[in-house]
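Certain chains of the assembly are absent from this excerpt, and the rest are unmoved.
Order as written gives the chain letters A and B; numbering starts at 1 within each chain.
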Amino acid sequence: MKLKEIREITGGRIIGDSNPEIKGVSGISESKVGDITYFSNKKLLKELIASPASAVLLKEEITDLNKPQIVVDNPLFCFAGLLEHFYVKPPVSMGIMEGSFVADDAETGEDVTIYPSAFVSEGATIGRGTTLYPNVFVGRNSRIGKECILHPGVVILEDVEIGDEVIIHAGSVMGSDGFGYVFEAGKHVKIPQVGGLIIEDDVEIGSNVTIDRGTTGNTVIGSGTRIDNLVQIAHNVRIGKNCIIIAQVGIAGSSDIGDYVTLAGQVGVADHTIIESGSIFGAKSGITGQYKKGIYFGTPFALPHKQFMKSQSLFNRLPEINKKLNDLQEKVDSILKDKAEVRDD
Amino acid sequence: MKLKEIREITGGRIIGDSNPEIKGVSGISESKVGDITYFSNKKLLKELIASPASAVLLKEEITDLNKPQIVVDNPLFCFAGLLEHFYVKPPVSMGIMEGSFVADDAETGEDVTIYPSAFVSEGATIGRGTTLYPNVFVGRNSRIGKECILHPGVVILEDVEIGDEVIIHAGSVMGSDGFGYVFEAGKHVKIPQVGGLIIEDDVEIGSNVTIDRGTTGNTVIGSGTRIDNLVQIAHNVRIGKNCIIIAQVGIAGSSDIGDYVTLAGQVGVADHTIIESGSIFGAKSGITGQYKKGIYFGTPFALPHKQFMKSQSLFNRLPEINKKLNDLQEKVDSILKDKAEVRDD
């Protein structure tokens, strides 16, 4: 494909030769001759120049660059589009394959693919064009929307509702019982978890994630939200739309998280926490209480980001601060001693 | 069901009309007309009054409440009992279903249910009334007790002993090899993990949990203990009875945890740690060494809770403390300078 044909996909304008042949799409550090790459981090300019890539997507023209450029508003977005164009094949429906188990009264839409050892329980619904890979389990009366992909070993328990175009990666468990007990007569007695789980449209969920159903009422994951691997979301949590939840985050029961919230890796959110839309929490933050829109960081207690960084840099300097304090104490003691001696004279 | 019939299940005494029809059971914030709810958190009084619930379980009568009350000792416990009564159906045995794999010399008790794609290895025993959902694996010579529920995709490796009435949620792995290596000739050489795993009666384990077998000897989970999702328990750990282990906790090898211990979310326990019964550790705590019964908190080192909170609040105030110190230093330097000038005079 000529670079000018690429431009027809990405939009933007070409700087330099529009005729080189483009055979692949790759990041700067992986690029080969014939690849188009993208440039969005100015620190990587040397790497870009040194790379054998035959063309580059970027936001601002670089004068005298050693390769043709396509100038676009969002280079990474155009890059994603080219990856899709070059490498992603649309799924081909395989139907309900031999060796799968689909209950008689389950409903399956057109063009589904249900692989061997997948199991669809009574009353479940699988929407049009959805793929269930091997060893996927769908529980009683759960509804999976259209054009979803459930990777191998995904478990959807009963009465879970999943929207359209949802992707769930391998080994994730949706709708397991929340962790609810009441202490009585020396035992932790189980509180039956009879609520549901609603995953709205266009959600993507990583591998080996766990999301619990509500005790009563629902756990809800808002549309457009992206959840990374090994995340835990407890019963009755509500996550808004278009959130970014990075790997190994844990969110305790009944917390309410707005839209466009980012939780970085290994963050922990205590139960009944309320987070306003647009908030960002740094890695490993501990979050409890209520948060207005802002940037926060800190473990085990998140503070406003700048405030935390000040305290943290002083934590690193505590030995020096402590020495200063001790030196000062010596000086003051010596002043007081002098004064006492003066008085004694 | 009339409220007075509910009372026959829960015990307690009715305040107000005993005739309303109760059709469901739900938390305050999810309640509808016809539901009975429970009240145990005084902060939610306004919500209770505003809720459409038709009756409420509570511990202390509220005068002039706008709905009938049942006064009981433990409202949440009674609520759990009603959820069970209204919503939980006793399992119906389906037998050994077509498409499952059960070794010839495996033993299966009466009224078991073994779903398609479940696999029971040679020498394994499945107790009476136990359910193995699809894709459950039970290894050689493992014994599962009576009336257990193993949710889809649960893996029980070989020589694991599981008591009666144990629930294991989807995707959890019981009895995988401990992480044991010895360094020799530049390599980490595997130490064969030939011990066992014993899970006592009435334990509940969340989703995607991992519990390793002992190197030699056993890993043990005491009866009545509750383990949340994505918890890691290493080889030769011993956990006592009726503990609460919240999501994403990790417990390193050979640690010994008493009875009625609570480990909050994302806690990490170092190897060979000893924790006395009844201890409580706050979220994200780092735990190493020996702990008498108490309440602890702090990362990466747990301290007695009050002590940690004092240090933590001063951490938050470090910029102010540092400023105070610098101001003080200036004052002292100025005093010393004055004194020097006085001497010079």
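As a working rule, a residue touches a chain if its C-beta (ideal position, glycine included) is under 8 Å from a C-beta of that chain, and two chains touch if they have at least 3 such contacts.
Because the structure is predicted, anything quoted here is derived from the model rather than measured.
S.K.: Quick check on the homomer: 2 copies visible, but what's the full number in the structure file?
M.R.: This complex, considered in full, is made up of 3 identical copies.
The definition used in the following text is that only the chains that are shown with their structure count from here on.
S.K.: From the mean C-alpha coordinate of chain A to that of chain B, what's the distance rounded to whole Å?
M.R.: 25
S.K.: In the complex, go through chain B and note every residue touching chain A.
M.R.: Touching chain A from chain B are residues 25-27, 29-30, 74, 76-77, 79-80, 83-84, 87-88, 99, 115-117, 133-135, 151-153, 167, 169-171, 204, 206-208, 224, 226, 228-230, 242, 244, 246-248, 265-266, 282-285, 297-299, 312, 315-319, 321-322, 325, 328-329, 332, 335-336, 339.
S.K.: Using the touch rule from the top, collect the residues of chain A that touch chain B in their complex.
M.R.: Against chain B, the touching part of chain A is residues 101, 117, 119, 135, 137, 153, 155, 157, 171-173, 176-177, 179, 181-182, 184, 186-192, 194-195, 208-210, 212, 214-217, 230, 232, 234, 236, 248, 250, 252, 266, 268, 270, 284, 286, 299-301, 303, 307, 310-311, 314-315, 321, 324-325, 328, 331-332, 335, 338.
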